[in-house]
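The complex appears here minus one protein chain, its other protein chains still in place.
Note that the chains are named A and B in the order they appear, and that numbering of residues resets to 1 at the start of each chain.
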Amino acid sequence: MTAKIVVDSVNHLYRPPRGRPVLALENISLDIREREFIALLGPSGCGKSTLLYLMGGFLPIETGAITVDGKPVVAPGPDRGIVFQHFALFPWKTVRANVTYGLERQGLPRAEREARAQRFIDMVGLTGFEDSYPSQLSGGMKQRAAIARTLAIDPDVLLMDEPFGALDAQTRHLMQTELLAIWQRSPKTVIFVTHDVQEAVYLAERVAVMSARPGRIKAIVDTRFDKNDPAVHKSQPFVDKVDELWGLVREEAIKAEQREAP
Amino acid sequence: MKAFVRYSPLLLIALAWEISSRLGLVSTLTLPALSDVVAAWFDLAKSGDLVANAATSLWRGSIGLLLSIFVGGALGIGMAWWRPLNVLLGPLVELFYPMPKSALIPVTVLWLGFGDGSKILLIFLGCMLPVTIGAFNGARGCDRMLVWSVRSMGASRVRALWDVVLPSAAPELLNGIRSALALTFVLLVSSELIQARSGLGYLIGFLGGGGVYDAMFAVVLTVALLGFLADRLYLVAMRRVLIWRE
Partner (left out) sequence: MARVAQRAPWVSAIGWGAARFLPIGLLLAAWELLSHSGAVTPFMLPSIEAVVARIARDAGTGELAVNLGLTLYRSLLGFAIAAVAGIALGLFISRSAVVRWFFDPVISVGFPMPKIAFLPIVVLWLGFYDVSRITMVVSDAIFPVVTATIAGIQGVEREVLWSARNLGASERRLQWEIVLPAALPQILTGLQVALPIALIVDIVAEMIMGGYGIGGAMATASRFADSRGVFAGLVEIAIVGFCLVKAMMLVRRRLLLWHPEALDAANG
């Protein structure tokens, strides 16, 4: 299988406005296959989001290289759509205007934009809320709108930065099932950042576990199951996998916790 | 009815004013009766003096304010977007922002004389920094993720500035403009009171100097009312623009 995204010995220095720079990522190398669903799992502050932002081209890559389809990443582009934890919807645009924004940037004619936007709004279940502003929506609905906005521009790669982290437990579960269904219908390369072990095991085909700062790839674990089995969460192999990953993340979380304490 | 109950204290004040001067509780020389003031207002309006001077004042005020909005807004957003500009201008903004703006009145007269030019320059200089600071704070508070989002949907950096940074800055920018609007009236009236040959402030001074107090009261109340109405209209427009915040 060919690699869609190649991360090759990437380091990243975080420079706070005041104070000394911190090594956030150390020597990260990772091959991501075409149409793969991979999760980046680690305690908070391990640099997993930073790695995602580097792939997105939002932060400059100083050492090492990241290529998508063999081309080095230098800037953000519509081939890599992103969904953020706090939605990043335009608060001054309605749901419809949010979703059509990217299509407008791609120069689609108006009628086509509207039709395409409606299709994705329907797909994420926001029919009837086209003219609402984000401030009028619940957290789950906001994230649906953000996902529709990103899917509408049909990116090859979907970067997801703890997209369900700000949602309540029930909504999160519902959104996970729906994301999986969307991915199974039209497989894209998905890189999914999370600190939730269950979520990683349930959604991803592979999970890359990252260590506490400086972030390194600690292990890569295969997590393929029959995800359509409604009882998958309770199956023994699933539970074992969660335990195994939990063990890996736990030590890192404790390290991170101790470092955070003043 | 609700509005009547709400604003009845103002009516009471007006009534107390009328009665106290009619009954001779205060000298009508220093406080002409409200009814006389209203009559004087109609005389002034009929003679054309009020309209001509009001037009002059409003013209000066709106040009100065518009200039300050464009220049101040561009500076503030530029400072938030491009760091070198902030390093260069930030300390100057910090230095001049607390300066009592009215101190500029004699300087602008020195430069441009008694006419429209000095008033426009004064309002432009005085109002620019509140707008700059509003735009800067608003644009600096722009969510980085929003900029990243539009960039990943194919927007250029300049496009992102227009599509994301400017709307994000809107609430604080519009608040800055509101303070600038209030300041416009203050600077306008004071500069016209001090050194001018036309305008509402000049008319107040002229009538007061001639001892025509009922007419002077009429113009003072007109200025106060214009300032109040401008603010209310602006507020309505601002709520319209920011409807998405509800």
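Rule of thumb we're sticking to: a residue touches a chain if its C-beta (ideal position, glycine included) is under 8 Å from a C-beta of that chain, and two chains touch if they have at least 3 such contacts.
This structure is a prediction, so every number in the text was calculated from the model and none was measured.
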By the document's definition of touch, the residue of B:W41, B:F136 or B:F185 touching the omitted chain is B:F185
One chain isn't shown here. Among B:L23, B:L95, B:V158 or B:V236, which residue touches it?
B:L95
Considering the whole complex, which of B:L44, B:A80 or B:V109 touches the chain not shown?
B:V109
If the missing chain were put back, which residues of subunit B would it touch?
6-10, 13, 30-31, 87-92, 95-107, 109-111, 182, 185-186, 188-190, 193-195, 200-201, 204-205, 208, 213, 216-217, 220, 223-225, 227-228, 230-232
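By our rule, only the chains that are shown with their structure count from here on.
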Can you check the complex and tell me which residues of subunit A touch subunit B?
53, 56-58, 75-78, 80-82, 84, 86, 88, 90-93, 101-102, 105-106, 133-136, 149, 153, 155
Looking at the complex, which residues from subunit B come into contact with subunit A?
143, 145-146, 148-155, 159, 163-164, 167, 170, 243-246
